[in-house]
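The structure under discussion appears below in the form of structure tokens.
Shown here: the complex without one of its protein chains, the others still in place.
Presenting subunit A:
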Amino acid sequence: MKYLEEFQNPVLARKLLDEIHAVTTRPWALMEVCGGQTHSIIRHGIDQLLPEQVELIHGPGCPVCVTPLETIDKALEIASRPGVIFCSFGDMLRVPGSDRDLFQVRSRGGDVRVVYSPLDALRVAQQNPEREVVFFGIGFETTAPPNAMTVYQAEKLGVKNFSMLVSHVRVPPAIEGLMTSPECRVQAFLAAGHVCSVMGMEEYPELAERFKVPIVVTGFEPLDILEGVRRAVLQLERGEHRVENAYPRAVRPEGNPAARRMLADVFEVTDRAWRGIGTIPASGWRLADRYREFDAEHRFQVGAIATKEPAACRSGEVLQGLLKPHECEAFGTTCTPRTPLGATMVSSEGACAAYYLYRRLGGATTTPVEASSVG
């Protein structure tokens, strides 16, 4: 595929790596925010090819992982009700709730369906007017516009049997939350490229200035990540802290104005609890008042739910970059993708899953960039 393969070119990766080795003189800790980037890094062994002084700390950017347990439990409760068709992206199916997951709800007779796009869920509602169709609307700023458009269309088309369980999260308040934590070791951020494709870069200069951290908007292919690292290290070595765009082919400074307008219309900013991390002020979106009738929490009146998190799971520390997955006692023993204790072991963007898939033997089995050609 054009614009994927070019950005996996091993000869150029070597050049970038040499350049990073040449400019690094001191130890630096960089955080890649997005779980998609974490997977790319571990899969290609990028962290092991970097100078020893450059550490990549994995960030909280896995939407499935940070969705609060209470919201998962509400989803499970709604999905179990007779008459409901519950639609979700595939990677929510095995996320553990307090006592079950969506997969089990389905095998016990619940009508749980996987969709590729939220618009597919709206179509299911139109085709099944006698049923209640609920879509699980989670994700960062990348996923929020598609979900916002779907609610907007549901209203426009008058689809009364459609609603959404919304738990959206926003990156900039999470960066702020991480930087104000006393345990934070992060010195520079690789910002999530596709979040910025939508939101642009306007939210970041203030953060870079306030916390004196370089923020480099970074893509997802091996060369994109190496370029993000190179620019971040250059800034750190020079004592700078600017916002830079290392992913200009997909990110414009203003983002996507049409999508941002729709977000502002359909959603409103709210405080949000992040699973394993806690509540971060203004870090989420919920449906705005005028779309309340499409809010599944409102429609189904799922009240307070007593949640139960497995004590062994340390995913909160993993999500904050305080612990590497393999340092968790349960990693690979009681916790595997087949028997996950935490969401970070399930999701295609979870750090525990990335380490389990690509680095099971504790560091020796990765594919270096040189050996990889297809993404």
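Assume a residue touches a chain if its C-beta (ideal position, glycine included) is under 8 Å from a C-beta of that chain, and two chains touch if they have at least 3 such contacts; residues count from 1.
In the analysis below, contacts and distances are computed from a predicted model.
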**Item:** Protein name, per the UniProt record, of whichever chain is missing from view ("Assimilatory nitrite reductase (NAD(P)H) small subunit", "HypC/HybG/HupF family hydrogenase formation chaperone", "DNA repair protein RecO" or "3-isopropylmalate dehydratase")
**Value:** "HypC/HybG/HupF family hydrogenase formation chaperone"
**Request:** Tell me which residue among A:Val54, A:Val151, A:Cys184 or A:Val251 touches the hidden chain in the full complex.
**Result:** A:Val251
**Request:** Looking beyond the chains shown, say which of A:Ala192, A:Val266, A:Ala296 or A:Cys328 touches the absent one.
**Result:** A:Ala192
**Request:** Return the single residue from A:Gly35, A:Pro214 or A:Gly316 that touches the missing chain.
**Result:** A:Gly35
**Item:** Touching residues (missing chain, whole complex) on subunit A
**Value:** 1-4, 6-7, 9, 12, 15-16, 18-19, 22, 34-36, 61, 63-64, 89, 91, 116-120, 139-140, 142-143, 145-146, 149, 153, 157, 192, 194-195, 197-198, 220, 223, 227, 248-252, 255-256, 258-259, 262, 347-349
